[in-house]
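Here the complex is missing a single protein chain, while all its other protein chains stay put.
Right after this comes subunit A.
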Amino acid sequence: MTLETSMRSMKKTLVLIAVAAGLAVSAQPALAEGGAKHPRSGGFSFEGPFGTFDQGQLQRGYKVYREVCASCHGMDLMYFRTLAEPGGPFYDPHQENPAANRFVKVLAAEAQVPDIDSETGEAIMRDGVPADRFPNPYPNATAAAAGNGGAMPPDLSVMAKARHDGANYIYSLLAGYRAPPAGLKVGPGQYYNPYMAGDLSSYWEGDAHHVPVGGFIAMPPPLQNGQVTYDDGAAETVDQYSKDVAAFIAWASDPKQVQRKQSGLGVMIFLFLFAGVTYLSYRRIWKGVAH
């Protein structure tokens, strides 16, 4: 086989792999969206192979979560110590041990955690420590549903992975509440949001060919301008709050993602070099063999 034909057959192989992968990827969006508006881009710093989290944004996002979202939404998979891990909102390069992180110790201590008194065995409440989970606002799922008109506020631990285009979706949804278009019947305890998946045709009294996109959501618009105080000069607007909390949830959904991407770059460089060396060996070994 000459170089030309071998390159040609290799190219064909690669094209086929790309087609297979493309097919797999493109099959997804059609499934997840329904009649919702395509999410707006939050212009996030962590997108792409080189992207990293903006630590200031993660801290602001945590503050928004803590002061607004956490009154209804739990994050059961999150521990306070995770906040201090490399890449996290309160990572301190001078204190590698997340359990000893001074910020996280203070944040954890704000929470009251149910425990058993080790002397008496009685149920007690104590101050949280970095090894504790984020407190859940409700004692159980039934209580959470009962307190919210039957719709349990979903856990936010992996929310950015549980929705297509996670961070952009969360940002768009939170900042995207609109007054319902005239002709749309909105039931009690429901709110219109163009980014929410749904089918509004049976609630629409206008032109049947122009049913508004979006759906109903049981969560009232959670954010107002000026609601959370930022001490780093960032804009105290719904748009900024939404971006920040979306970034925080994106981090919490996959806290290792930036480290993984960084090792991925090294892996890629290695594999490309390895491929080059192997190809040269291949050329040399097959030299003089007609095939």
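Quick note on the criterion: a contact is a pair of C-beta atoms (placed from the backbone, for glycine too) under 8 Å apart; a residue touches a chain by one contact, two chains touch by 3 or more; residues count from 1.
The rule we apply is simple: contacts and distances are computed from a predicted model.
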{"item": "Per UniProt record, name of the chain withheld from view [\"Branched-chain amino acid transport system ATP-binding protein\", \"ATP synthase gamma chain\", \"ABC transporter permease\" or \"Cytochrome b\"]", "value": "\"Cytochrome b\""}
{"item": "Which of A:72, A:99 or A:158 contacts the chain that the document leaves out", "value": "A:158"}
{"item": "Residues of subunit A in contact with the chain not shown", "value": "1, 6, 9-10, 12-14, 16-17, 19-21, 23-25, 27-28, 30-32, 34, 49, 76-77, 82, 154-155, 157-158, 161-164, 166, 197, 253-257, 260-261, 263-265, 267-268, 271-272, 274-275, 278-279, 281-282, 285-286, 289-291"}
